[in-house]
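Sharing a structure with you now.
Note that one protein chain of the assembly has been removed; the remaining protein chains are unaltered in position.
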Amino acid sequence: MATQQTTTQNLTLVQAVRDGLYTEMSRDSDVLVLGEDVGKNGGVFRATEGLYDEFGPDRVIDTPLAESGIVGTAIGMAAYGLKPVPEIQFMGFIYPAFDQIVSHAARLRTRSRGRFTCPLVVRAPYGGGIRAPEHHSESKEAFFAHEPGLKVVIPSTPHDTKGLLISAIRDPDPVVFLEPKLIYRAFRGDVPEDDYTVPIGEAAVRREGTDISVFTWGAMTRPTLEAAENLAEAGVDCEVVDLRTMSPLDRETIVESFKKTGRAAVVHEAPKTGGLGGEIASIIQEEALLYQEAPVERIAGFDTPFPLYALEDYYLPSVARVEEGIRNAVEF
Amino acid sequence: MATQQTTTQNLTLVQAVRDGLYTEMSRDSDVLVLGEDVGKNGGVFRATEGLYDEFGPDRVIDTPLAESGIVGTAIGMAAYGLKPVPEIQFMGFIYPAFDQIVSHAARLRTRSRGRFTCPLVVRAPYGGGIRAPEHHSESKEAFFAHEPGLKVVIPSTPHDTKGLLISAIRDPDPVVFLEPKLIYRAFRGDVPEDDYTVPIGEAAVRREGTDISVFTWGAMTRPTLEAAENLAEAGVDCEVVDLRTMSPLDRETIVESFKKTGRAAVVHEAPKTGGLGGEIASIIQEEALLYQEAPVERIAGFDTPFPLYALEDYYLPSVARVEEGIRNAVEF
Amino acid sequence: MSTLQHDPRDQVRVLDEDGEVVGEIPDLSDGELVEMYRQMRLARHFDKRAVSLQRQGRMGTYPPLSGQEGAQIGSAYALDEDDWLFPSYREHGAGVVRGLPLKQTLLYWMGHEDGNKMDEGVNIFPVAVPISTQILHATGAAWASKLKGENRAFICYFGDGGTSEGDFHEGLNFAGVFDTPNVFFCNNNQWAISVPRERQTASETIAQKAIAYGFDGVQVDGMDPLAVYAVTRAAVEKAKNPEEGQRRPTLVEAVQYRFGAHTTADDPTVYRDAEEVERWKAKDPIPRLEKFLRNTGRLDDEAVDGIRQSVEDEVAEAIREAEAVERPEPSEMFEHVYESLPEDLREQRASLEALREQYGDEAFLRE
Partner (left out) sequence: MSTLQHDPRDQVRVLDEDGEVVGEIPDLSDGELVEMYRQMRLARHFDKRAVSLQRQGRMGTYPPLSGQEGAQIGSAYALDEDDWLFPSYREHGAGVVRGLPLKQTLLYWMGHEDGNKMDEGVNIFPVAVPISTQILHATGAAWASKLKGENRAFICYFGDGGTSEGDFHEGLNFAGVFDTPNVFFCNNNQWAISVPRERQTASETIAQKAIAYGFDGVQVDGMDPLAVYAVTRAAVEKAKNPEEGQRRPTLVEAVQYRFGAHTTADDPTVYRDAEEVERWKAKDPIPRLEKFLRNTGRLDDEAVDGIRQSVEDEVAEAIREAEAVERPEPSEMFEHVYESLPEDLREQRASLEALREQYGDEAFLRE
């Protein structure tokens, strides 16, 4: 999918967000970003840094503090032919816009039988682990994956971030683009300077293995890979699949990997009950029950509100918890 | 759980809602209802009929048209010692209140370490099949079941409706109480005049059987039972379990039933992907994989927006679809 | 333009209840005035027929508009060709003025998505059922239009109840800040289903809420089509060519009454007096305009009769057309969810088709 890659830069994930926006805004003058503090301030995480100076106040727009207003006006813009990329400052603040996302962005195409479409990308940093106040650590991708008409994307590397973001902006339908803020600056990766796309709906196998398939996404990809390396030393060979798109799920890759290993675990930050771990386990048993040698282990956030940061390390799946879960599945 | 049952009435499900409200409001002067058209008009489905005349405008309150306002002020009231029962006119209009429900009702107890609690019941009619306009047919119980701190209840009989509603009002924590409006008036059932409770968190086995466990709730209970009877003639003996509480799920009953039959189907109106069918299938394979003889069949709404009514009969699981799904699981 | 400078408490009026001129007649040709009258009659007759179709089980729940024709037609008539209209769910009359065939409106309330599919060139957004959510879409579209350097106005309708929603506030506030070419048109018909206007808000008028957003608000007699036209026209012009220091958006409060039920599922006698209804019926916008047109020699018995006949024919034809449309193919449910169908939806569609094949449509249809 990647077009020819002339030069590459070594970027953090949040820099790759910025680079994706910059690249697509340079190419397509219909693309604009709007949200709280995205303009002069460059975003509270600096994801829009410099864009205001580059593209001006009509394309990098500081809005009033109103999430329904941000997404709702972006829907009007999208229907009117622009390609808005609204930013919600933290996923915990997306709920005032929930109605506009699920009742309108997701339904405009079907409601108008295709006369109006809604090509927007709602960006929001999600997830815990940054010692932030209440409501700054949520991980509720399952809400959006349950709404037909939406696509839901979560990158885990700088390269994918830029490529998936560009895909999302070019996508003719609304995309909820969730950014793992825990790893915004945790590491760097090679990112082509040119524009390129990473397709929505395709998972990436991050580590091949034969004993168990471990499905994960976003910030949990790293502890999962770390657990896989630790387990390799103990003789357990994990395949780690980074799903990258939560809706539509790449069922083919999930099932294929599972058929190979016969065992699986899912690792996510969101509360276990009603999280996408259940959906994935369910797909597996639907499509490959006869291959199944152990229950699909769900290694997830607890079914409690995300705690204040003194306890967040206990809430989030740690490497040890991931290892333990995988071991349960392997030893079953 | 039921207290002594002196007289019984023969009520529809919506009359049982009203009777539950009436009974609890008579018993406890802290209980009040608020919402759009709940007062003089008695609710657009007549669920609050006569309560305004009985209890007056301070306890049966017509509010401005603002769902966040309705739930948000109810949270303030609940924290201040009252027991509000806000009504959302249709589940499709609950989203403006989503933030208040998930960020505040669900979290007030934990946030204040128990100093403030939120004993409210958000009532909303849900589900399709009544030839209604857009947004009047949604069934998104999975959204609320994924939020720790909430309980989610869906009755399917007049008797349970009253008993569960009284339990919900007495519950010290916030309950989302979803009423299957398709069967609001579809049939009558015996309902004790006295007050009694049906416990939250306990499923009911509606039909015992040995070949397969079919889990369902709300309006889908009837077509499921009908399918079970049809299949009985064909020699398939279904156990039909009405879950009644979507959060917390009665895992014990689910697993027990499944261990007996070794096969399962889940029937719900909500879109398949991300719906509670996945959660239930996942619990089953977690707890009873060794008993599992076939994939858990998910018979659900399609992953499309709920269509306008010309097509709703094709969207909703029909008796034929339920039968087909069950047969798939049995013949696997 | 001066209409907009009014104190919101001074209701703008042009015709009184007897059709006598009490304000300035807007600059409209005789033909246009008669056409407005015809459109109002068309809307009224359509409404009567739609309610009756619903009663006969030939249509689902339907929201009637009788009493509100003056506000709908007067305002829609004030738009320029290129302008856009964002309806709630009751603007069947305004739709017609802007080129939406009655057949479409019927189809929509008959439960067909196609009723909401506007032809290219018809600048109308789909019906918005969730209250006031469309206000943000109208603001966003107007904003986009301004960013594109166009010069169009965007009218958005909502009810008195709609002013209580957060989206009303956010939409008008964004419009003020970004100075978008919007006309926010509140059909204050005194009731939000059973909840009276006084229970929606403690502010004396709805028009005065514009003060919170830094732009003009004006209250107009919504059952006076010429006053509505004048006020809306001024708002449209201001949206496109504001004077120095003026903000483009306007909040119009059109004071009016719905004569009938909220929808065919509603029984208004439960919550309001017959006497109140009669009082408002005396303000009926149709005889009012008719009297004025007759008094000024623009209309006579013969013309009125011709209009009655043509309106009846038009509605009858629309009903015939709508009822001739077959139930959509079930697989249409899967169209337009996304531009291209993902794999799992493809499978779901196939499974539905297989089931229909096997069991027939009877196995799906209830009743």
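Brief remarks on what is shown
Each chain carries a letter (A, B and C) given by its place in the written order, and its residues are counted from 1.
Here is the rule we go by: a contact is a pair of C-beta atoms (placed from the backbone, for glycine too) under 8 Å apart; a residue touches a chain by one contact, two chains touch by 3 or more.
As the structure is a computational prediction, the values presented were derived from the model and not from experiment.
Hidden chain, full complex: it touches shown chains A, B, C. The hidden chain makes contact, of the residues B:Gly20, B:Gly39 or B:Pro64, with B:Pro64.
Across C:Ala212, C:Val277 or C:Val325, the single residue that touches the chain missing here is C:Ala212. Touch with the chain omitted from the figure is made, among C:Arg98, C:His112 or C:Arg199, by C:Arg199. When the missing chain is restored to the complex, the residue among A:Ala132, A:Val205 or A:Ala232 that touches it is A:Ala132. On the side of chain C, the interface with the absent chain consists of residues 164-170, 173, 176-177, 179, 199-204, 208-209, 211-215, 247, using the contact rule stated above. The chain not shown here touches chain A at positions 36-37, 39-42, 44, 62-69, 92-93, 95-96, 129, 131-136, 272-273, 302-305, 307-315, 318-321, 324.
In the full complex, chain B touches the omitted chain through residues 32, 58, 63-64, 66, 68-69, 71-82, 84, 96, 99-100, 103-104, 108-117, 148-149, 151, 172-173, 201, 248-249, 251-252.
Simple rule for what comes next: only the chains that are shown with their structure count from here on.
Taking the CA centroid of chain C as reference, the farthest chain centroid is that of A. Centre-to-centre spacing of chain B and chain C amounts to 36 Å, using the average Cα coordinate of each chain. Once the centre of each chain is set as its mean CA position, chain A and chain B turn out to be 31 Å apart. Residue positions of chain A with contacts to 2 or more other chains are 68, 96, 99, 103, 110-111, 148-149, 249. Residue positions of chain C with contacts to 2 or more other chains are 113, 130, 166-167, 337, 344-345.
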